[in-house]
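Comments concern the structure below.
The other protein chains are all here in position, but one chain of the complex has been omitted.
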Amino acid sequence: MASSRPRDLQLNENGRLRHFLTIEGLSRDLLIRILDTAESFAALPGRPVKKVPLLRGRIITNLFFENSTRTRTTFELAAKLLSADVINFNIGTSATSKGETLLDTLRNIEAMHSDMFVVRHAQSGAAHFIAEHASPRVSVINAGDGRHAHPTQAMLDMFTIRKHKGDFTPLRVAIVGDVLHSRVARSQILALNTLGVSEVRVVGPRTLLPSDARSMGVHVFHDLAEGIRDVDVVIMLRLQNERMDGALLPSEHEYFRLYGLTDERLENAKPDAIVMHPGPMNRGIELDSAVADGPRSVILQQVSYGIAVRMAVLSMAMQSQADLEVEA
Amino acid sequence: MASSRPRDLQLNENGRLRHFLTIEGLSRDLLIRILDTAESFAALPGRPVKKVPLLRGRIITNLFFENSTRTRTTFELAAKLLSADVINFNIGTSATSKGETLLDTLRNIEAMHSDMFVVRHAQSGAAHFIAEHASPRVSVINAGDGRHAHPTQAMLDMFTIRKHKGDFTPLRVAIVGDVLHSRVARSQILALNTLGVSEVRVVGPRTLLPSDARSMGVHVFHDLAEGIRDVDVVIMLRLQNERMDGALLPSEHEYFRLYGLTDERLENAKPDAIVMHPGPMNRGIELDSAVADGPRSVILQQVSYGIAVRMAVLSMAMQSQADLEVEA
Partner (left out) sequence: MASSRPRDLQLNENGRLRHFLTIEGLSRDLLIRILDTAESFAALPGRPVKKVPLLRGRIITNLFFENSTRTRTTFELAAKLLSADVINFNIGTSATSKGETLLDTLRNIEAMHSDMFVVRHAQSGAAHFIAEHASPRVSVINAGDGRHAHPTQAMLDMFTIRKHKGDFTPLRVAIVGDVLHSRVARSQILALNTLGVSEVRVVGPRTLLPSDARSMGVHVFHDLAEGIRDVDVVIMLRLQNERMDGALLPSEHEYFRLYGLTDERLENAKPDAIVMHPGPMNRGIELDSAVADGPRSVILQQVSYGIAVRMAVLSMAMQSQADLEVEA
């Protein structure tokens, strides 16, 4: 099982997932293993007893430096369905506000026997920083760091796509909206390219697309109809109102006129194209209600599959801890 | 078990409790069934192991749009004693504040595999609205909506009355205070009449009694001594200070002088009358400490029985889900 690939902070010596910080550097095989593991959990919610005892007696700590009820809840649920104990550590009200350094806070929470940290932070690179300094007995899962990465969101999107489309290789996927500021988009692009889709496109106004888009392995479109022509998957991004203050765009109305997804515009995509959105949606800005609630929308499935994908990541990372215990 | 009674949002095809939104429309039989089920749970707290595995692997989500630590805690406890997993979804800090619609938020939480929503909302009808739009796999429990209903509070009151008085039919019950603004009183009146008590009275100043009191099947009294004469049960309501701003009453002191329950006034009731209050109490306003802590007060028993009654409602609603699973 030993791997000859170059060492990576995210993998242990056996090539197993130790931390899950970013899609970058992960192999197609590993991503497929996450999707396959999630598949085994996706059937649970339909059963009366939704739990499995995989992580019984394990402690998972949610370290949310940035508030996100929804993401925290899905991780909490995933942990509970694996029978782990969950501690929600509200960083804002804690010792960091008493002058303690971030590293001291981390060392303290580690000393409380956490097996895993689920980290959300407004600063890019925060989860990496924590993983670099964490004890060997702790796994770190990135639940969103600044503009950098949101890898579990990307993987639940991949899971949703595979559920509907099967094979990734022939697919054309368009990501529409504020790609520039989106950690979700960044992670999606990496995952889609690693999984070998035929083409990834980004669609949006110049001010909301990264200048190095082409080097990211994507095709750039500024016209929505053009951008989604003949695609299999349309991923709409959330327009973060708080980022729009700087007059990057004339108005929400103007944005919808140019980049809002309507049934009419969706005609340009393949007839069986699916429509995705990471939520929360702004109806009438990013997309029309007819599209959001229409037959091609898989937006709520994304949420459901998110639990299964997070269960997969948590249990795989804990499995790498088991390697450690065998050695010890 | 199939029922020929007209369909009701609260009942499934087998006449089982699917949602618990209001006492209105529920049969005497069903209310008795809730009380009998609660009886089976009321003995648990005395035991070293207070839990039963009835709802193991089920997910109950507390959706509290209005803050209420105490009610949330009793529901959380009831759920945990049934071995369910509980998610506290703080709506204030969540996506609704990011511009998402209530319905989108609901759909999202549903997609997280919740089996049941416990809903508290400042607006009358909110729990109904949510139940109407919920997926068939989700039960909705009303934990208080505006001035409309607080049915689990009413049922724990009925449970307490039955524990002390046995048969409902010969009883005279007086409800004292701000009946007009009280969802608790509204639900109590419906429950008492459905259970067939001999007489329900409301006692209070004109400004705090509903104008349609008589059509609610109650007798109206403006004098406290008269109102509680020969009753078996005195239910004091909480005076919501925040509602008193509008000068509906001269002062707290004046209120106590006219409607505060004292040992002396309690002489008018039957010698074995019990005194109830939904809490939190304002001592010296709604009632004297001598009464609150006296031998006829059953106020703390109400709190204890509240856990058993909520366990009954949660488990019965989940049972109706099981019907669904058998069909599927």
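Lettered A and B in written order, each chain numbered from 1.
As a working rule, contacts are C-beta pairs under 8 Å (C-beta built on N, C-alpha and C of every residue); 3 or more make two chains touch, one makes a residue touch a chain.
Just so it is clear, the model here is predicted, and its values are computed rather than measured.
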Problem set entry | Chain not shown: contacting residue from A:41, A:64, A:89 or A:117 | A:89
For this session: Consider the whole complex, including the chain that is not shown, and state which of B:70, B:214 or B:253 touches that chain.
Result: B:70
Exercise. Among B:50, B:219, B:270 or B:296, which one is in touch with the chain left out?
Worked result: B:50
Exercise. In the whole complex, what residues of subunit A lie against the chain that is missing from view?
Worked result: 56-59, 85, 87, 89-90, 93-95, 98-101, 104-105, 107-113, 322, 325
Exercise. Going by the touch rule given at the top, which residues of subunit B touch the chain that is not shown?
Worked result: 45, 47-51, 67, 69-70, 73-74, 76-77, 80-81, 241, 279-283, 300-301, 303-304, 306-307
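As a working rule, only the chains that are shown with their structure count from here on.
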Problem set entry | Distance between chain centroids, defined by C-alpha means - subunit A, subunit B (Å) | 41
